[in-house]
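Apart from one protein chain that is not included, each protein chain of the complex appears where it belongs.
So that you can tell them apart, the chains are marked A and B in the order they are listed, and the count of residues begins at 1 in each.
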Amino acid sequence: MKHLIAEFDAMRKRYPAGAESSLVLPCLRRIQEDRGFVADNDIAELTEYIGVPRIQIEEVLSHYTQFRRAPIGRWHVQACRNLSCSMRGAEGVIEQLSRKLGIAPGETTADGRFTLSTVECLGSCGTAPVVIVNDTYHENMSPARLDALIEGLPK
Amino acid sequence: MTGRKLLMTFPVTATSHLLADYRARGGYATLEKVLRQMRPEEVTKEVTTSGILGHGGAGFPAGRKWGVIKLNDGQPHYLCANADEGEPGTFKDRWILENAPHLLLESMLITAYALQVRNAFVYIRGEFDLPYRRLAAAVEEAYAAGWFGERILGTIFSCDIVIYRGAGSYVCGEASALITSIEGKKGYPRNRPPRLTVRGLYQRPTVINNVETLANVTGIVAHGAEAFRKVGTAKSPGTQLVSISGHVQRPGVYEVEYGYPLAKFIYEDCGGVLGGGKLKCIVPGGISTKVLTAAEIEPLTYDHASLAGAGSGVGSGGMVVIAEGTCMVRLLQILLRFYHHESCGQCTPCREGMGWMHRIIDRIVAGEGRPEDIEQLIRISKANDGTTICGMGDAAGYATVGIIAKYRDEFEYFIEHKRSRLDGRLEVAIP
Partner (left out) sequence: MIDFFINGQPVQAEDNQTVMQAAKANGFFIPYFCWHPQLSVPGNCRICMVEVETEAEGGGWLDIACNMPVTKGMRVLTDSDKVRARRKETLQFITLNHPVDCGICDKAGECTLQDYHYEYNGAPSISRDAKVHATKHFPLSERIVLDNERCILCSRCVRFTREISKSHALGVQSRGDHSLIRPVEDGAFEADPYSDNVVDICPVGALLSRQFLHKARVWYLKPTPSVCPGCERGCNVNIWHRKSEWKLKALDAKQNARIDRVTPLENPAVNGPWICNKGRDLARILERARAEQAMQKGRPVELQAAIDSARALIGTARQPVALVSSWGSNEELAAFHAALGQRFACYVKPDWLPVPGERLEDDLLIRPDKNPNRAAACALFPALPADVQSAFPPDTDLVLVWGEGFSFAQLPPTARIIYLNSYLQPENGHADVFLPISAQTERAGHYTNFQGVVSGFEACFAKKPGVADALALFAAIAAPAEGSKP
């Protein structure tokens, strides 16, 4: 995490004084962006850097769905399973992804390329069904577009 | 045409979100006028007189919220724009973040000036990608142009802004959970009292407003409260960005003037039911508002009084269209699964109740429903009404009670016959 400290120091400047505790979420996000997940020693180092009780960081990591403490597949395929998406074919999308990748939601392919998850509403209901791959939204996912998306992802 | 427009007043192009385009449209001129010619309390007065109601779901008068902030009380005040937009069916704040981020920023600066805020935040849900990038770029443009930072336009007004990204928790869209999240902790809502305008972020007076509510501030101050009140209805002045989805021909974000006929909006402006089918019901404003049947929406206009009078609400502006043939039992299952997943777990009725309702509906859908299940779902919903720390428990209860009240026969059928009367359908056939 040490190589990120300069970034964290710069980030701090726009926060009000005494708001160090706020740094927990943005720092964790940056660490995860960098490493792919948050490692145990990241927690210790971040505790020291920010100065909040360590338990706060552990709690945050377990509360928010986007944080993870172990690596996942190179491509995190997240399919919305909420209302509008379900009404426009999300169940089929999830089933198609599961079949195509050979894994159930929550699992990672043996070669480590893909992790499949189902998620709740992504705020894109007008272009349902919607899938996120890593950070990018993919909207209006017909079966054909879905196949093309998966096949088009680099190894 | 869904009535007059206050926000969607320019064509969306490849560059219309950028500072140069915004300036060309008159952007930041109102901020300049405010900083040079108005006192903070005058701004608040304008917003209060406008009568604008919150656009996040609660519909609370924004000016009344602002009015609680005591100027010159010697302590820091905070402003947070709620861009968490997690209510299923809702994607209208996203339109502002992607296409008019500077409108939001200018409005936040005007608001920060009115409330003596030195540090402002935009809490944006962690999943948003393009909206975040557009907003972040706009913030950097604004800083570079001197709209943020120390002594803006050479006045004594200084303001910094932080875009705070969430990390996957619907309940962080609730105002008190939002600020607990900004404090770097689990997204736990807080009990009131104290109101957040008295003790909020870091125990300081804090105003949290929805993105759309804030986006309106520039226009209200530029053209005046009276001009604003000429749009919409007396009790619901202005407009609402409505995000419509589901079994609708033309889903998307529309700006609807309050008072506009609801049926007209759905059938004409949005093209009616997908595939030309019949309308069964709608979720008017995010899944936490009670469903309204096709018959019920006929006489309604799109505004707070009309929808509340029908037993529902404007809510978050997230409208979902549901066609005939949709299985309401399976639909409720999706909602209860959602609420269960998102419950923060603090308070007893919601923590236990959401899981309980989810397990009951799962059983019903699996063909293992029991006759007492319907009454139990209603009982659990009622036991979450007004008993929880935040509104999520109540919301789940309203959604459940609303659907059961109007489609009880589908539930009874499912329990008795161990299958859906409508084949468990959630999609419609598109010819």
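The definition used in the following text is that a residue touches a chain if its C-beta (ideal position, glycine included) is under 8 Å from a C-beta of that chain, and two chains touch if they have at least 3 such contacts.
For clarity, every value in this text was computed on a predicted model and none was experimentally measured.
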Completion exercise
Of the candidates B:G51, B:G126 or B:P349, the residue in contact with the absent chain is B:P349
Problem - Residues belonging to subunit A that touch the chain removed from view - result: 40, 43-44, 53-56, 58-59, 62-63
Practice task
Name, in rising order, the residues on subunit B that touch the hidden chain in the full complex.
Solution key: 169, 186, 191, 193, 340-349, 351-356, 359-360, 363, 370, 372, 376, 379, 383, 386-389
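The criterion applied here is as follows: only the chains that are shown with their structure count from here on.
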Exercise for the section: Report, in whole Å, the distance between the mean C-alpha point of subunit A and the mean C-alpha point of subunit B. Expected result: 23
Practice task
Give every residue of subunit B touching subunit A within the complex, in rising order.
Solution key: 76, 78, 85-91, 93-94, 118-119, 125-130, 160-162, 164-170, 181-187, 202, 243-247, 251-253, 283, 287, 318, 320, 322, 326, 331, 334-335, 337-338, 341-342, 344, 426-428
Practice task
Could you please specify the touching residues of subunit A with respect to subunit B in the complex?
Solution key: 14-16, 18-19, 21-26, 28-29, 50, 52, 56, 59-60, 63-67, 81-84, 86-89, 91, 119-128, 132, 135-137
